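Pasting in a structure now, in structure tokens, and then I'll have a few things to ask.
== subunit A ==
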Amino acid sequence: MANIIETAKGAGLFSTLLTAVEVAGLTGALESPGPFTVFAPVDDAFAALPPGTVQTLVQNPPQLARILKFHVISGAYSRSDLVDQPSWESLEGAMIPIRCAEPFEVKNTSVLSADIVCDNGIVHVINRVMLPG
Partner candidate 1 sequence: MPQLGLEFHLGLDGLSLPLVGLTALITLLSVAESSPEEPRGRLLYGLLLAADFGLTGAFLARNALLFVLAFEITLIPTTLLLAIWGGERRATAAIRYLMYGAVSGVALLAGVLALGLLNTNGFSFAYDDLAQVSLPPGSQRWIMGLLLLAFGLKMPVLPLHGWQPLAYSQASTPVAMQLSGVVSKLGAYGLLRFAVGMMGDTWAAWAPAIAVLGMVSALYGALNAIAQTDMRRLVAYSSLGHMGLLMLAISAASPLSLQGAMAQILAHGLITSLLFCLVGMIETRTGTTEIAGLSGLLNPCRGLPFTSGLFLLALMASAGVPGQAGFVAEMVIYQGSFTLYPIPTLGCLLASGLTAVYAVRLFNRVGFGRLDNALADYSRTSWQERVPALSLSMLVIVAGLWPNLLLGWSEGATASLALTHPSPSVLVAALPSAAVPQAAALLELS
Partner candidate 2 sequence: MTVLTSSAKALPPSTHPFAEVVERLEAGGSMLPDTPENLMQIIGIYKAYAVPMDFYWRDLLYIAEQVFLNPLPAFKYFPSQEYLDRPNSYQGDQAELRIWRGEAGAHPELLEFMEKGEIGKLPKLLHHLWHDRINMEFAEACMDAMLWHQGMGGRFNDYLDSEVYRQNADKAIKAYFKGNPLMLGLYKLFPEMLLEQVKKLSYVANLGLFWEVMAPVFFEMSDIYDEGGFSGVPAAMDFLVNGIFAVAGRPIYHQVFIRGECFEIIPKSEGFTWLYEAALPYVEAVFYRTAPFRGTKSYNAQAGQVPSEQSEFHYGILYADVFPVGSAGIPPTLLMQDMLHFLPPYLTELYLQHKRGEDDILVQLGITFQRSMYNVTSAVIQALRAALLFPLDDPDPEHLKANRAFFESQMDRFIRPEARLRDVQTEHYR
């Protein structure tokens, strides 16, 4: 099996995410054993943000890293694990609420495709970029 980064590369839907991870310097972390649960926004999610948002973040890696870390939980959790708890602590520090079990919704996003297992964790594909708060 591939690790999270390789899986994402292979899917072809996460070029913006991967660039962001690269710029934020988190590639190494996401290639490490982990394990992690990652909520991965598709490219359309980034495109849906108002113009300039991504550009500003990309120019400021620490800030970008903060947003990205909000999408990662330490430990590998599948969908059934996740729905057992109302919220989970992200790597950034803020809580990620599980909004709905059926259909699977995390914070204000819908999970397009859950439980994509990788070497070092599980990836859930989401349709929006999550922001803390």
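Basically, a residue touches a chain if its C-beta (ideal position, glycine included) is under 8 Å from a C-beta of that chain, and two chains touch if they have at least 3 such contacts; residues count from 1.
On how the list was made: all candidates are chains of the complex that A comes from, given by their letters.
It should be emphasised that the depicted structure is a prediction, and the values quoted were computed from it without experimental measurement.
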Which option touches subunit A in the complex, given 1 or 2? Just the number is fine. 2
Residue numbers on subunit A that touch candidate 2, as the complex places them: 49-53, 55-57, 59-60, 62-67, 93, 100, 107-108, 131-133
